[in-house]
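What follows is a single structure, written as structure tokens, with notes after it.
One protein chain is absent from this view; the other protein chains keep their places.
Letters are used for the chains, namely A and B, taken in the order the chains are written, and counting of residues starts over at 1 for each.
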Amino acid sequence: MIAFILKRLAVAIPTLLVLIILSFILMKVAPGGPFSGEKAIPEAVMKNILARYSLDKPQWQQLLEYIYNIVFHFDFGPSFKYRDRSVNEIIAQGFPVTLTYGFWAFILATLVGITMGIVAAIRHNSWIDYLAVGITIGAQVVPNFVLAPILVLVFTLWLRWLPGGGWNDGQWNYVILPVIALAATYLASIARITRSSMLEVLHSNFIRTARAKGVPGWQVIVRHALKPALLPVVSYLGPVFVGMITGSVVVDLYFSTGGIGQWFVNSALGRDYATILGITILLGALTITANLVVDILYAWIDPKIRY
Amino acid sequence: MKLRNVLGVAIAAALLSSTTMTFAADVPADAKLAAEQVFKYRVLDNIRALDPQLAEDVDTAYVVNQLFEGLYNEDAEGNPVPGAAESYEANADFTKYTFHLRDAKWSNGDPVTAGDFVYGWQRAVDPALASTYAYYLGLVNVVNADDIVAGKLPITDLGVKAIDDKTLEVSLKAPTPWFVKTLAHSTLFAAPKATIDKFGADWTKPENIVSNGSYILAENSPGERVVVKRNPNYWNDAKTVINEVQFLTINDENQGLTRWRAGEVDQTDVPAGQYPALEAELPDETYSVPQFCTYYFSVNMTDSAPEALKKKEVRQALNLAIDRDIIVNAVLQGGQTPAYSFTNPHTSGFVVPTIPAAGMTQEERDAKAKELFTAAGYGPDNPLTLDYIYNTSEAHKAIIVAVSQMWKEKLGVNINMSDMEFAVLSDRRHTQDFQLARNAWCGDYNEASTFLSLFDSKSEQNDSGWANADVDKLLADAKTAADPNPMYTKIEEISSEEIPIMPIYFYAKVFMQKPTIKGWPFNNVEQIWYAKDMYITE
Partner (left out) sequence: MAVEARTDVAARREDLADKPVKGRSLWQDAGRRFIRNKAAVFFLFLLALIVAFTIVGPYFAKFTIEKVDWTILGKVPAKGMPNIENGHFFGVDQTGRDVYIRVIQGTQISLIVGLLGSAVAVVVGTLYGAIAGYFGGRLDSAMMRFVDILYSIPYMFILILLLIIFGRSFTLLFVGIGLVSWLGMSRVVRGQTLTLKNREFVEAAIATGVKPLSIVVRHIVPNLLGIVVVYATLLIPEMILLESFISFLGLGIQEPNTSLGALISEGASTMQYGVFWQLGFPLAFFVVILFAFFFVGDGLRDALDPKDR
């Protein structure tokens, strides 16, 4: 297992390097620059701006300097659009926000989704089952940028229960709506996968054996059926994680949380090269970690797999 | 606009303002103040660096105006009133101004001196700071500003000098009678040298920042909100009523409206097209006031333009065929006014020229347009296709959708419309990489040259690339003339003949405001507001 982890980490480094170079190239090729604005900048001033951000050096030199700074100083450089912030500060401020509601959304989606899937499978073909299937498919097809304004209309305007945006340092009532908006789709898809997987497992021979031996109902589920049923779900968790990062863009935009999803889009639109690269690398590193964790989890659950 | 409120504010302002009296929150004796004096204002985008010499977008400027103070502020009508300076004198030909500063302190107790203003202005033109507003000082005629920006002279050669701690002397390279009106712009604010030297680029962080305005920075959470709180060291703090202003970032204007209804925000912009319904529903809380900006289409006037656009008749035809009444009354519906000339009609001292097209009916304009168009050789057998670029926004889309249909139905012109991000649009406009482009200009100071200087062939903001020797000469003459209006009128007339731009409408600021908020400067066409002049009732 340790060897496996080390091997994976060894692959991670060239991966990140590829990521950095790719993003760097893409950013530089894109039209528009970080200083395009309503007021055209006089040439003399422009020269100074470029010098200040090392944008006047040859591209390859910029890239090397950039990589050097990251590897040896963990420094992603200054932001091009926010003069009093470095990218490190932007990430330090925005990442905990995204992490907080992302974490809760993940927990919500997996716990509730799995439970729902199990219950639906156990009560196969009952009204509970149909209801669950209906809700899950419904939630899966409504995009989260339709769900978010609906949530705000219902909970902020009509019921006045929850604030419609802002973060307030992560106070609990500001976290609820972003979590729901992000988790809904994945809760649904996790429930569906759990249900179909559980159904398959429940019909298999070893479950029949267990029941025939007289193992009580719930023990059958928990001790015998659960682990194998969860295998497809666990391997699905990787894409769920990635999907939530993407979904966080919508959540950030609607709820003004200040998370990094919104930073990425704004930086891309504003050509803030440094911030884009910083966030891309961060997300790449996260994805690698998440995939690794998922693989380890998978191995833990399925004794047949040994790395 | 709510006449009742406007009259009330106008009367109060008229009674209270004079050249020596300063303006602050003047609460009527019978007003019941709310216990919590917190004003929540919605902004569209992230606030950028809160550095007066670096602020370039409207939202950041709103915050900077609360934190810092310039020599002169603006009252509710948009007239200059003393701020950090108590009074000034100008010499006979308006090339030398002497300002007398009052006794005032920075938020950390240090006195505000003339040296602070010299420092601030010098840093604005300092190439090392690379401010995108460095050109502002040259625009308002401060001596040597342009050369310093270009790196030809040291910053100490700038035409501003501290005679002593309380006296500031400004030297201008051309007579500028309206100079005092330019002082409310943040580029000309003072800057705290000691703080900036100590903290460098981090000086605007809440824990470091020092400001001389009525508020200090309490919290800056990018993407979420900025909070400013009362500055007890402000010289006029006794008259400040509002304790705290929260600037909440809400990207989506419809979301902003929802949260305004829920009471989370006190003021937000009205989404395009929603004004009539909201005005009918909440007449006391819906406002539309003229704003100091013009919306127009830029026409490529350089050699890279398509053949059709090089013909004056085609440009005139396209311009005439636009039904501005439909745009203003059916698409925008926010109290905007149709524009047939460029300079905003509310510009102080400006005489709006009579443009023939403005006086015709739309049928007459359409007929003339068709006539000109066929005379130029275009029509159903020789159709015309043009490209139009704009920045992604529902409102801009709605306008070009309507205009392109007008052009299609009346002249048979096809429009390829492409939307893009603002940064890309700006780049393409500045390099004349377009045929027709959406554009807008807001005045930086309340005098017509802030608009018309865009027609100068050497201006970097001249996106059309229009070069007209007569206009250049008229602009130069206007700078030194006692009464520049005849030159301005002539420039507008030439523009409406040559059509380097197609003006569409003059902006209105359309917003919702809770009735408990009082003191908003409805009549200030630049819509520069100060929370210190406002108060909240129960």
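We adopt the following convention: a contact is a pair of C-beta atoms (placed from the backbone, for glycine too) under 8 Å apart; a residue touches a chain by one contact, two chains touch by 3 or more.
Everything quoted here is computed from the prediction, not taken from an experiment.
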Contacts of the hidden chain among displayed chains: A, B
Residue among B:Leu183, B:Val265, B:Cys293 or B:Val331 that touches the chain left out of view: B:Val331
Residue among B:Ala201, B:Ala367 or B:Met417 touching the omitted chain: B:Met417
Identified contact with the non-displayed chain, of B:Ser107, B:Gln274, B:Ser288 or B:Ser496: B:Gln274
Sites on chain A contacted by the missing partner chain, in the whole complex: 11-12, 14-15, 18-19, 22-23, 26-27, 29-31, 137-138, 140-143, 145-146, 149-150, 153, 157, 196, 199-200, 203, 238-239, 242, 245-246, 249-250, 264-265, 268-269, 276, 279-280, 283-284, 287-288, 291
Hidden partner chain, residues of chain B it touches: 252, 254, 257-258, 273-274, 276-277, 326, 329-331, 333, 392, 394, 397-398, 401-402, 404-405, 417-419, 421
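In this section, only the chains that are shown with their structure count from here on.
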For chain A paired with chain B, centre-to-centre distance based on mean C-alpha positions, whole Å: 40
Contact footprint of chain A on chain B as seen in their complex: 45-46, 48-51, 54, 56-57, 127-135, 149-151, 201-205, 221-225, 248-252, 254-255, 258-259, 261-262, 264, 421-424, 426-428, 430, 440, 460-461, 463
Partner chain B, residues of chain A touching it in the complex: 31-42, 44-45, 47-49, 52, 78, 81-85, 90, 93-94, 149, 152-153, 156-157, 160, 163-167, 252-254, 256-259, 262-263, 266, 269-271
